[in-house]
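Structure incoming, see below.
For this view, one protein chain was removed and the others were kept in their places.
Per-chain numbering from 1; labels A, B, C and D assigned in written order.
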Amino acid sequence: MSHPIYIVLIPLIPLVCFLVLGIFGRKYFTNSAGIFGTLGLLTSTLFSLSTAYEYFFVSGKLNGVFQKIEVLKFTWLEFSPGVSIDLGILIDPITVMMLVVVSFVSLMVHLFSLGYMKGETRFATYYAFLGLFTFSMLGLVLSSNIFQIYLFWELVGVSSFLLIGFYFEKPSAVAASKKAFIVTRFADLGFLIGILVLSFYSHTLDFGVLIERLTTAGSPYLNTINAASFLGVSALTWGLLLVFMGGAGKSAMFPLHIWLPDAMEGPTPVSALIHAATMVVAGVFLVARLFPVFALSDPAALQVVMYTGAFSAFFAAVIACTQTDIKRVLAYSTMSQIGYMMFALGVSKYNGEEGLGYMGSMFHLFTHAFFKSLLFLGAGAVIHMVHSNEMKDMGGLRKLMPITHISFLIACLAIAGIPPFSGFFSKEEILMASFESNKLIYAVALLTSGLTAFYMFRLYYSIFWSKPTDSHHGHHGEGTLTMKIPLVLLAVLAIVAGFVPISSWITADGNAIHSSIPITFSILPVSLAVIGILLATRLFKTENELPQRIAIQMGGLYKAASRKFYIDEVYLFITKKVLFNLIGKPAAWFDKNIVDGFMNLLAKLTAGLSELIKGYQSGKVQDYALYFFGGITGLIIAFIYLWK
Amino acid sequence: MNLTLFLLFPLFTALAILFAQNLKQIRSIALAGSLLQLGLAVKLLLAYNAERSAGNKSQMLFEYIQDWFAPIHLQYHIGVDGISIAMILLTSFIVVAGILVSWTMETLSKEFFFLLILLSLGAYGFFISLDIFTMFFFLEVAVIPKFLLIGIWGSGKKEYSAMKLALMLMGGSALIMVGIFGIYFSSHTATGAHTFDLLLLSKMNIPIEIQKMFFPFAFIGFGIFTAIFPFHTWVPDGHASAPTAASMFLAGISMKLGGYGCLRVATFLMPDAAHAYSWLIILLATIAIIYGAFATMMQTDLKYINAYSSVSHCGFVLLGIGMLTQTSITGAVMQMVSHGLMTALFFAAIGMIYSRTHTRMVAQLGGLLKIMPFISTVFVIAGLSSLGLPGFSGFVSEMTVFMGSWQNTDNMYRLATILACASIVVTAVYILRAAGKTIMGPITNSHYEQLTDASWNEKFAAIVLISGILIVGMAPFLLINLIQPGTEIIINKLGVAINH
Amino acid sequence: MLNEYLQVLKSEWLLIAIIFILLFIKVGSKEWKNETLLYSINFLLLLNLIAGYFYNLPGSLFNGMYFSNDLIFLQKNILNLGMYLVSLIAYPWLKEHKHLLEFYILILSTLLGMFFMISSGNMLIFYLGLELSTIPLAALANFDLEKRKSSEAAFKMIISSAFSSALMLLGISFLYGVTGTLFFSELATLIHGGPMEIFVFILILGGFSFKMSVVPFHLWTADVYEGAPVAVTAYLSVISKSAILFIFMTVMFTVFRNLEPQWYFMIFLLSVLTILIGNLFAIRQNNMKRFLAFSSIAQVGFVLLGLSGVSKIGMTSVIYFLLIYLFSNLAAFGVVALVSATTGKENIDDFKGFYKTNPFLSWVLAIALFSLAGVPPTAGFFGKFFLIMSGAERGNYVWIIFAALNMIISFYYYLRVVKAIFMDQNETPIKTIMVPALPKLAMAICLLGIICTGFLSWIYDAIFNLCNF
Amino acid sequence: MSEIPLTHILFLSTGLFFIGVYGLFTRRNMITMLMSVELMLNSVNINFVAFNKYLYPEKLDGIFFTIFVITIAAAEAAVAIAIIINLYRSHHSIDVEDASEMKY
Partner (left out) sequence: MSAASIIFYIVAAFILGTGILAVTTRKIFRASIWLLFSLIGIAALYFWMQLEFLAAVQIIVYVGGIVVLIIFSIFLTIKSGDEMPKPILTRSIFAALAVLFGSGFLLRLISLYTFKPTSTTVFNLNVNQIGIQMLDTKNYGYLLPFELISMLLLAAMIGCIVIAMKSKDKDATTFQNTIQ
């Protein structure tokens, strides 16, 4: 790359937006903040696209293999010789792809928010936070150093905290933002310790060096890290699993997913940005970043990734079928789709054609970003209109908001995996990879894909059909032009993204994958999806009693699913009952009564002793003389009779 | 660069305050003095960097030795290395901010500012001293101002807190004194005389039995100043009762004296014992970290929250020192700087809130972000820094401590490190709990709506501290480069201790 | 020849001269106004103080019964300074007193007794000096003639001191019986560690301990301090105590040199007890004078610690500490005396809210107390640090740790007073007091001493060079 | 006279001394306490004289000491009695138990 400077600018422009809007926004950019931010991000996006062009078409390849290129690197914080946080920029296929995705989706969200957030008192602040988030996310994907990624990881966490809690006067929003931050922080703890473990044995924090040292068979670093074990598991596995824990937290993998549904309290465009396309895939990105280590040196850890991903995918899909808040449905669907990406990585291998899962995962990440943010933005448009998140307040909106309706439908088809929409292609790759690697996972994936089609169309019908068209009160219209443009753009991408030749660009080892999927393989998943859609059509296209009846028949299972399988309650139990009541309260009590009490006791003892002996100063001079004589006697006894 | 200026400036400022007529003059003098001091500190930094880049490799720079009490070989010996300069800078930042937040101190303003300046004098003196007697002297100079500041201008059960603080710190000094004697009488210079001189002492090897006997005194003694478990109980009460500026000074400067002493006196001079007792230090530090964090979680008063979190955060300092690796010790020093700045900022924010709402109870506050956005932002920044957000100072220092601690390969030490890491989650819980309730959420009290946002002086104070936090957080290499040579010497001494 | 008697005995001659001047004034028929008298007497004392620095001739007289060297001149100068300061702070009380001249005659004769005592080279002179410095003091303790407490204090003092000096005399008599001499220089070589010698030593130590208020020989102290007029209390607690400590050092380091192993341990025991009991009683006092009494008891425990170093450093530190202690304690007593003389209030509770009405006096009192507590930047810190340091030289760290921990207790009670002054609320605080010129001068000198003595290391160096250990 | 050993005289003085001590401890009348003190001082005097005469006859240290002690005893008694009389004026009692206002 000949011009690193403009790659640096990609994250820096949003940062500048954040600083300018954050410091001066309330005064000087009350209304123009949106334009300012959007323009800034537009620049960023253009730079990203040009970077992508440059990388994929001009200079990224060396001998037919896409290279990892370190564009920039300077030592920011040196812990010990060789081990330092270097701020750098690492360009490789996934980075470039993420750059495009993040900046583009962010641009869409900026644009959409111009209409959606209009009239907010903290309009400028909102854009400032968006800028901060975009900056952090871009920084994250550009990181060349594992600690650098952690650094941006935390920044992403806090900016998502700020955005989720944007409606800070709503206690539920505050609670949700806290929850999101704390749960992901807990996961980050794992990440941090993972970094400590990995860096300790590899003596570096630099991705390139780290991967090289831990994948070269027979390297001393690899030997020591494999030799060191704790509880019978090698240090490498521990390290990778802990790093994965961090990824799982951000990507809402079971059981660290609980923050994601609640996070829907934030403004809907924010959900589109954070919870569809960018932050939640950070975990996938992280695993992908370290994929060589997982794949080449530690298949056991990769297995864990695989099972976690598959379970989360299925689990979330089941819950999604029962939720009534449209954003929560989307949230669970996101979780499910990310589970897809995760297990796709898990089933993958490193070299050549065997790296299909990796490629599929990245492909799905790419396509998912567009259709899921489209879904969120569509949902945002709907919410903007009806001022409610609940399905029961919606229905029959297709006439009132045609553009939204059409784009939403496209997105639903894409996510359901109906050809030729983008989701179909990426999902096919994943299914293929899992079919080749693990039949159980394949079965789960198929089932999930059917469920996905079902709940997405349940959602679709509940919003746009179900009730008669005229049952609606306010007629706000569909919103401003700035809200429509992103929908249209994203809908187009949701259709065409599947045709991007990801397989030749983004692979585990940099070599293009040329295998194609036979048509016959696609029949099963597509038909399952169609069945799901049909079922949804039967149940939800018009208002009827059937869903209710089925729900009652399902009994406990339905209830459990609609209550998200009580995971929240378990967490609540652990935090409230165990951490607060069993540790926090006793600690505070102990501090107040035992530790402090001991200090006070010392004081009291001294005072008590003083009170006790006051009688010796009896005020009677003859007593004084007696004590005097007693003193002499004591000395005599001690030094004449007892001495030596 | 004449380091004695660091004593003379505050001294003359304090004297000038005595002759001032009214609040306006007093605070102007105080501010001018503290700004001069800040300038001097910056100048010192530049001069230091210039010397170092000119190739001056000596352990301490700008040394000055003057015989003081000749019969007992006591000298007025001053000099600085990077660690001291970091501390001096920290002090000068906080002094400026502290004076600014006390801008409207109406009651007994002359005494108030006088004591503040006196307190800072003690801190400066402590940091430039290269003689353990003068260090001890300046350490104690700061005790009385604290007592009076809390007792006279404090709130709540101020007398109790002031007394508790003074007595516990005095207890710490008493232990330190014993430790100092132990060091002094086991020292033998070339002429056979005893010495208090830090540099001379560092070149001797104190017999290991003596080290083992006196290290606990010195370390626990200084540890009390930096809230070592279980001698931390002065921290919550003292901080909570103190007026804002005093809280800032206490947490920001005074607790650092302890950490600095633990490092410079106890660990540096008695490396063998430091190795022998490192398990104990780590045990206590880990307890302080975890237990402090959990205790914080249960607090309902903002100042108590910050005070307990200080216990937890200062645990990192002790942990870093106890781990005895260069990275961890560097991290400990960074954590001192970082904690000083952010806790001062936190107290400043709490003070600003308290002065408006007249309550510090979390339950009674709410939605302040809407009413006083600036103060709330400051509060959030302090909170985020406290929970170790990248970009703020807390992150770099904590990470350095963790990285350094992890280098210690003992399994139990690793466990301690993991527990310490785990505390950052708990930190997030209590910080967000506090911020979520007070800054965010609905406005709990309708008359809050009339309250005003920060005044210029408060803004200035906050900006001074925030800029400090950001400089450290954004460009940690500046700080690291500053303190690395200092920690290297300490670690070399510790390394020698292992070998012989 | 005559010159020698004049110069060596210079300090004593000066005192005797002043005493006789006062006597003549008393006997003379002219009625003087109290204030005039006070100003002139203080002027005389100032002259006496200044004269103490000139024409000092070290020497030994009367076959060694009396000797003086530069260190002793220094000690006398310290006592003179103390006397001057006491005289200054006694001003508000004496202004109204009928027996002002007698007061000065008596107090100066006790000072004379102390001068002889610290210059003594012979047990007889020592004993006479001791009595001369005690008996008139008992009379002085009764100088608040109308107050019950005053006469009670005087009675307790005279009876206790009679008892103590009887025991001490018993010791001296056996000392004489064992050695056949009363001269210190000869005694030093004749005493060995037999039981009789130790017995004698214990009795003499008891006598000293009584005067120094070492536990368990201290019990008279608090009552006498409380009952006696403040000026007398100040005198007792500072000058009388310093003088006895000066001679105690001489006796310990010279006469009983050979019993060092025993007396070191005795001093250890007594010091531990003294510090502890003094502190424990001090924390529960409410009367200012009584409180200062116990605090001064505890201080003596620290002095014993310093003295136990048995080194030049130790001796220097003790004298240095006593100088600082003189400033600190007299500053505190100055305020208490003024308040007591103008309002009659002596309780700590009365001092609540004192700062609101009397900021200057409050600061003087607070700084004095800080110095007594040993907190920098006051000189008390240096004094105490060096004392403990010279004790630490022996490596008896049990003692050092004990002393260090007790400093915390002592810190508590000093701060308790500071708290009352600065922090506690009071609806009827002591009214604003006009500080007369003389006490103000005393306080200024004391403050200067408290603040500067610590930093001016040449004072320490000078004492060190004078110490002929 | 020489048949009486020194120790017997010392026994006498010891006995007298402790009689005085006992009196001082138990007598409640201040004047009688003072009398006990006189007994103690006299016993010391006997010691001095005896030592001087028996052991160190070449100098007169003991005799002189005795003379001075007698004088001091007189002075002390005088001051003590003055104090007691003054105390009697305010307390209207010379019982030592009554003079215990200041304590603790």
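Simple rule for what comes next: a residue touches a chain if its C-beta (ideal position, glycine included) is under 8 Å from a C-beta of that chain, and two chains touch if they have at least 3 such contacts.
Just so we're clear, the structure is a prediction, and the values are computed from it rather than from any experiment.
Visitor: What shown chains come into contact with the chain that's not displayed?
Guide: Those shown chains that the absent chain touches are A, C, D.
Visitor: For the chain that got dropped from the picture, name the residues of chain C it touches.
Guide: Spelled out for chain C, the touching residues are 16, 19, 61-63, 65-66, 99, 102, 105-106, 109-110, 112-113, 116, 124-125, 128-129, 131-132, 135-136, 138-140, 142-143, 145-146, 154, 177-178, 180, 194-196, 199.
Visitor: Under the stated touch rule, tell me which residues of chain A contact the chain that is not displayed.
Guide: 622-623, 626, 629-630, 633, 636
Visitor: Footprint of the hidden chain on chain D, which residues?
Guide: Residues of chain D in contact with the hidden chain: 1, 3-4, 6-12, 14-23, 25-29, 31-32, 34-36, 38-39, 42, 45-46, 49-61, 63-64, 66-68, 70-79, 81-86, 88-89, 92, 94-95, 97.
By our rule, only the chains that are shown with their structure count from here on.
Visitor: Provide the labels of all chains in contact with chain A and in contact with chain B.
Guide: Chains in contact with chain A as well as chain B: C.
Visitor: Return the chain label for which the distance between chain Cα mean and whole-protein Cα mean is smallest.
Guide: Per-chain C-alpha centroids compared to the overall one single out B.
Visitor: With contacts counted as defined, which of the two, A-D or C-D, has more C-beta pairs across the interface?
Guide: Comparing A-D with C-D, the pair joined by more C-beta contacts is C-D.
Visitor: Distance between chain C and chain D based on Cα centroids, please, to the nearest Å.
Guide: Inter-chain centre distance comes to 27 Å.
Visitor: Mind checking the centre-to-centre distance between chain B and chain D? Centres are C-alpha means, answer in whole Å.
Guide: Each chain's C-alpha centroid was found; their separation is 65 Å.
Visitor: Chain B to chain C: how many Å between their CA centres?
Guide: 42
Visitor: Touching two or more other chains, which residues of chain A qualify?
Guide: Within chain A, residues 603, 614, 617, 619, 621, 625, 629 contact more than one other chain.
Visitor: Where in chain D do residues touch two or more other chains at once?
Guide: 24, 33, 99-104
Visitor: For this entry, which pairs of chains touch?
Guide: Pairwise, the chains that meet the contact rule are A-B, A-C, A-D, B-C, C-D.
Visitor: Quick check: in the complex, which residue numbers of chain A touch chain C?
Guide: Going by the criterion above, the answer is residues 603, 606-607, 609-611, 613-614, 616-617, 619, 621, 623-625, 627-632, 634-636, 638-640, 643.
Visitor: Could you please specify the touching residues of chain C with respect to chain D in the complex?
Guide: That would be residues 124, 127-128, 131, 135-136, 138-139, 142, 145-149, 151-156, 158-159, 162-163, 166, 169-170, 172-174, 176-177, 180-182, 222-223, 226-227, 284, 290 of chain C.
Visitor: Which bits of chain C are touching chain A when the two form their complex?
Guide: Per the stated touch rule, the residues are 155-156, 159-160, 163-164, 167, 195, 198-199, 202-203, 205-206, 209-210, 215-217, 219-220, 222-223, 262, 265-266, 269, 277, 280-281, 283-284, 409, 412.
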